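Data block below; observations after.
All protein chains but one are shown at their positions in the complex.
Lettered A and B in written order, each chain numbered from 1.
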Amino acid sequence: MENKVKNKHVYWNPYFGGFMLGLLLIFTFYITGRGLGASGAFKSTVVTFVDDVAPTHASKNAYYEQFIINGKSPLNTWLVFETLGVLIGGFLSGALGGRLKLYIQHAPNITSKKRLFVALLGGLFFGFGAQLARGCTSGAALSGMAVLSTGGFVTMLAIFGSAYAFAYFFRKNWI
Amino acid sequence: MSKTYKYKKIIIRRRYRILAAILIILSGGLVLLPKYQKNVGIKPETFLLNLMSPERYISTDFLANSLISKDPSILLIDVRSAKEYSDFSLPNATNIPLSTILKPDNETYLDQDGYKVIFYSNDNFFADQAWLIAKRFGYNNIFVLKGGLNAWFNTILNPEMPKTSDSELEFQKYNTRKAAAMFFGIGAVNTLNSNAATPNIAPKKIILTKTKKKTTGGGC
Partner (left out) sequence: MGPLIPNGIIPPEWDFVIALLIGIIFGYVLEASGFSSSRKLAGVFYGYDFVVLKVFFTAAVVAVIGIYYLDYLGFIDISKLYIHPTYLWAAIVGGIVMGLGFILGGFCPGTSLCAVAIGKIDAMAYGVGILIGVFIFSEFFSFIQPLFDGSNYGAITLVDTLGISPYWFIFLFSLVAIIAFVISDLVRKKVKKIFY
């Protein structure tokens, strides 16, 4: 009996996707000498915002201060442009795959409201952790692993190890 | 399970096996490939090309001209010993004896973008050696004063009078050199010493900016 129930969307074969991502990483390293990233743009956004609202406060804080260069917007960085590209690329792929839709995706067991709250909380933790570890899954783990960086492997193991460890407690949110 | 579904699955499984085999062969290839020593600095071929090219030489006339016009972009480096340096040196030259050129302190002088670094010694023999070492590390903007101080002495400070049969150009050159000698405070050869050579030129402030590290910062 063939399974009648199927996932709504058909995505690339994961190995093909991984292969393309690997090629992109090689290309990125070949051209720019560094890897991919994503959380850097979030940091730039926060720095810009704080710098605009409270410039003196921003210049006193040791963390903001290192990203503020006089006469240059903190948004004017490589990663911000790359992130804009990610948005465009994601939109293109979603449009071609017929996946453009404004909705809240959640497991049947939880409400939309709860999903939004949990997502916000998750983002908060991830944003915090990504700053602490100097990069997220793409910047630290993936790009780090591509050049065999010890920090990259440690970060990757820590992320997945802790996610597996916590998975049991949050299973209701997903299945 | 329908027959076509089963058949498809077998094909996919076979494909995955082939892909896995390719992956193992590729990564195994890295292990098996013969290793060779990678050199730091520039490639031997580029090095040889640089070595054969006369572009590294700067003429005494050019140097005199730059010194007179106070060209801020040159950085003169005297590779002779400290004693020779204190006896006589070109205006605003910095002393880095050849034997100490590999000291880390001196790297800031050599590995930078701001200046044209010009080596000189009594002739161009030791300056060339310094140039070889610096070039080998891939430093840019490194030059050698052609003929060294001897040439400087013979052409700028004490130029030879052209013969009457020489062209107009030679005479022009002679006059310029004569004027340059005046500029460096020397009418006659016997006043040649470091004190006499400097008064016309204010000491230059050297601000060194190290060549930007080639690695880029910041991932995520």
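Before moving on, here are some points about what is shown:
The criterion applied here is as follows: contacts are C-beta pairs under 8 Å (C-beta built on N, C-alpha and C of every residue); 3 or more make two chains touch, one makes a residue touch a chain.
Just so you know, these numbers come straight off a predicted model, no measurement behind them.
The undisplayed chain touches these shown chains across the complete complex, A, B. Against the chain not shown here, subunit A presents residues 3, 5-9, 11-12, 14-15, 17-39, 42-43, 45-47, 50, 61-64, 78-79, 81-95, 97, 99-107, 115-167, 170-171, 173-175. In the full complex, the hidden chain is touched by subunit B at residues 16, 20, 23-24, 26-28, 30-31, 33, 214-220.
Assume only the chains that are shown with their structure count from here on.
Taking each chain's centre as the mean of its C-alpha atoms, subunit A lies 44 Å from subunit B.
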